[in-house]
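Just one protein chain is left out here, and the rest sit where they should.
Chain IDs A, B and C follow the sequence of writing; residue 1 opens each chain.
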Amino acid sequence: MTDLFAQYPLLTALIALVTLGAVFGAVLGFAAERFKTEGNPIVDQINAILPQTQCGQCGHPGCRPYAEAIANGEAINKCPPGGEAGIQALADLLDVEAIPLDEEHGEESVKKVAYIREPECIGCTKCLQACPVDAILGAAKQMHTIITSECTGCDLCVEPCPVDCIDMVPAEEEGLQSWHWELPDPVARKVEIIATDAPRDEAA
Amino acid sequence: MADVSYRELSFNGLWKNNPAIVQLLGLCPLLAVTGSVVNAIGLGVATIMVLVCSNTSVSLIRNIVSDAVRLPAFVMIIAAAVTCIELLMQAFAYEMYQILGIFLPLITTNCVILGRADGFAAKHGLGPSIYDGFIMGVGFTAILVLLGGLRELSGTGALFANMDLLFGPGAANWEMVVIADYQPFLLAILPPGAFIFTGLIIAVKNLIDDRIKKRQDALKEKPVKGSKRVRVTGTIS
Amino acid sequence: MRITSPHAHGPMSTPRVMLNVLLATVPGIVVMTHFFGFGTLVNILWGGLVAVACEALALKLRGRPLGFYLKDYSALVTATLLCIALPPYSPWWLIAVGIASAILLAKHLYGGLGYNPFNPAMAGYVILLISFPVQMTAWAPPRGVGELPGLLEALQACFTPAAFDGVTMATPLDVMKQNNSLLVKDLWQQNPQFGRWAGVGWEWANLAFLAGGAWLLYKRIFTWHAPVAMLAALTLMAALFNDGGSSASGGSPLFHLLSGATMFGAFFIVTDPVTSAVSVRGRLVYGAMIGALVYIIRVRGNYPDAVAFAVLIMNFAAPFIDYYTQPRTYGHQRSGGGE
Partner (left out) sequence: MRKIYGFHGGIHPPENKHQSLRSPIADAGIPPELVIPLSQHIGAPSRAVVAVGDRVLKGQMIAEPSGFVSVPVHAPTSGTIAAVEDRQIAHPSGHAAPCIVIASDGRDQWIEHGGKADYTSLDKAELLERIRNAGIAGMGGAGFPAAVKLSVKPDIKIETLIINGTECEPYITADDVLMRERAGEIIEGTNILRHIVQPHETLIGIEDNKPEALAAMRAAAEGSDIDIVEFPTKYPSGGEKQLIEILTGKQVPSGGLPADVGVICQNVGSAVAIRDAVVDGRPLISRITTVTGEGVAQPQNFEVLLGTSMHYLLDKAGYSAEKNRRLIMGGPMMGFTVPSPDVPIVKTTNCLLAPAESELPTPPPAQACIRCGMCAEACPVTLLPQQMFWFAQGKEFEKLELHNLFDCIECGACSWVCPSNIPLVQYYRASKAEILQLRRDTEKSEHSRIRFEARQERLAKEEAEKEAKRAARKKAAEERAQQAATAGGDEDPIQAAIERAKAKKAAQQAGGGEVSELEKLEKAVATTRKRLETATGKLETAKAEGSDLVEALQTGVDKTKAKLEAAEKALHDYQQANSGEQAKPAAPTDAAQAAIEKAMAARAADASLSPEDKARGQLEKLRQRLEKSRTKLAESRENGDEEKIIEALEATVERLSQKVAEAEKQLQETEGA
């Protein structure tokens, strides 16, 4: 290849280019060494968005591993507890498009907490081992109970229970304290937002 | 990476990943020179040639050039290819060369070309790279010509004017007056028209894609809900 | 369905606002018809028809209930405002293209009423102006200067433009702009279209629009801030650069206030709520910038009248202005966007 260029009359231009190339190459090499980034701060930000239920529905053992996986390019729609809002937050953070929840990983549902029907508990400690946040109180052959305020509602304790005494109940019952006004229903009040243009089939 | 389906490549270049209306690369020439079909063809052909040349060269040297300096190297290759095409055009289609003006040398900075060089040719063998360059160029040109046609038609009421600039004197009478007595609609010829029409083309493409997707989704089986869960807490003894 | 407080509602409603605006244009239209013949009226009638059709089409395509949205009269307002701005005796296709651009491109492609960043009427006007400069600058001579076509001729001009052979002449603003040899005084004497303060007809049309605007102000359809700021800025600019009537003069403040679309723009375009700034200070800035731009474009730009361009440019800037003119909330020290 050099021969080809050597025969070419624009030798000076070539030399200039080569020199430039060398100089820029050196700068590049220096920059590559000097400004090497270590670690990935984005993981922490992603982890902060994930709901920390540690439920494993995403296919990763815990929220942080999933955060790491997302940082490495995994889809952001595998977290049912985070729901559409979580996906939207992740999409905003990562500047990608928000996609609907992957149903293979479960469905978004109301927040729940585990509840042990205490008379039926035999004190096997299996649920204690299953709980990712140590929210179950108990010891061998002693009745167990859930610390409701610590429970993330991951339901990992339900399956191991040999006597099937754990129920998942809605975390907050709709009552006077938890009630609040909802946003006006865009369909009923015909308050249009541009996004409602999309499902045309229903509107037409 | 070895086996690349040419079918896939064609589909990518022409539709799914069309450089002009999906990747939205090379908008500057796309919007600037598509006032008429002939301009669009001229720039499109030039782009195809440059793309093929650059993809070929990049694919050939992909294992020699180190990662840190690959961009400067690619740009040099592209610049050289563009200069060659420019000289060729000067020799064989001088009027066209003059009409396209600055946009011909600007092909160097057309993102389609650098994008394909870095995104495809730098990772694939010679054959696929050449084909990819060609088909991406064709996809780009198709949109250029479509846009040019739409703008020419709505701007002047005629089509294929001045084809002789590109195809020799024989093509001088190719012009078709579609609507007689047409009041020139300057907006279509001016850059805003290019934006509006590009937007419309993208909208139509998305519409078609949506339809296709809906039909496919209807056929697809529903995935099993919650089947990919894992247990985070290890053994339960 | 639970209804939140408040349970009472004020008398104002969007259709009422729009109807009031339509009513307020009447004096201006009457004066224009008096001075320029039935051209404007035909424009408005045909334009209104096209506008309703376009609106209905867009609503249909977007799957919206037709009746509910047509009843807000916003399409009619857009059409009326655009048609007032068009030269009388414009051909039907010109009006149709303008209305279609305004309603479909400038309004519905952005999401419909309330979502459009640009004033639809002015967007339509500018699209026409840059697309068909010849037709858009062909103004009929006013009463007393040239012969006024009758109603039939006006209809002919609109629907069979090829058969209509109307006389057109440059508007006073145009003459003033093109002039670089005559003193302003001589200009006045040599050109019949100049009237007492500005152009024949133009001055009265402007005063009529001023009256309509004052009525809207009285009805509290909008606040005084933006229009007054615009007129003040325009006056100030004209006064600052007024050299007393040399050949390079841009014209006196009075000339600018009563020429072209000044009053119409100040009270019917600048006050368009959707595309203007919202806070009080924001509206002052917004109006003043438009006034200044109108003078600059009239005197230095390529097109004779400048309201449309000035408004569109400031439409761009409205959110920015809003951001920097956020009012201080009760109980807060200066916070938010700052001054």
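Keep this in mind: contacts are C-beta pairs under 8 Å (C-beta built on N, C-alpha and C of every residue); 3 or more make two chains touch, one makes a residue touch a chain.
As the structure is a computational prediction, the values presented were derived from the model and not from experiment.
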Request  = For the chain that's not shown, point to the residue among C:Ala96, C:Val278, C:Ile296 or C:Ile313 touching it.
outcome  = C:Val278
Query = Of C:Leu113, C:Leu155, C:Leu187 or C:Leu210, which residue touches the hidden chain?
reply = C:Leu113
Ask   = Thinking of the whole complex, not just what is shown, which of A:Cys63, A:Ile76, A:Cys127 or A:Ile166 touches the missing chain?
value = A:Cys63
Remark   = subunit C residues touching the chain left out here are 2-10, 12-14, 16-17, 68-69, 72, 74, 112-115, 222-223, 273-274, 276, 278-280, 283, 322, 326-332, 335-336
Key: Hidden partner interface residues of subunit A, rising order   = 47-48, 50-54, 62-64, 85, 119-123, 132-135, 141, 150, 152, 159, 162-165, 174-176, 179-184, 189-193
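Here is the rule we use: only the chains that are shown with their structure count from here on.
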Task = Would you kindly tell me how far, in whole Å, the mean C-alpha position of subunit B lies from that of subunit A?
result = 36
Ask   = So, what's the distance in Å between the C-alpha centres of subunit C and subunit B?
value = 41
Note = Chain-centre distance (mean CA atoms) for subunit A and subunit C, in whole Å, is 51
Query = Which part of subunit B faces subunit C closely enough to touch in the complex?
reply = 183-188, 190, 192, 196
Query = What residues on subunit B touch subunit A, complex-wise?
reply = 68-69, 72, 76, 222-237
Remark   = Listed in rising order, the residues of subunit A that touch subunit B in the complex are 17, 21, 24-25, 28-29, 32, 54-62, 78, 80, 102-107, 126, 129-132, 154, 156, 160
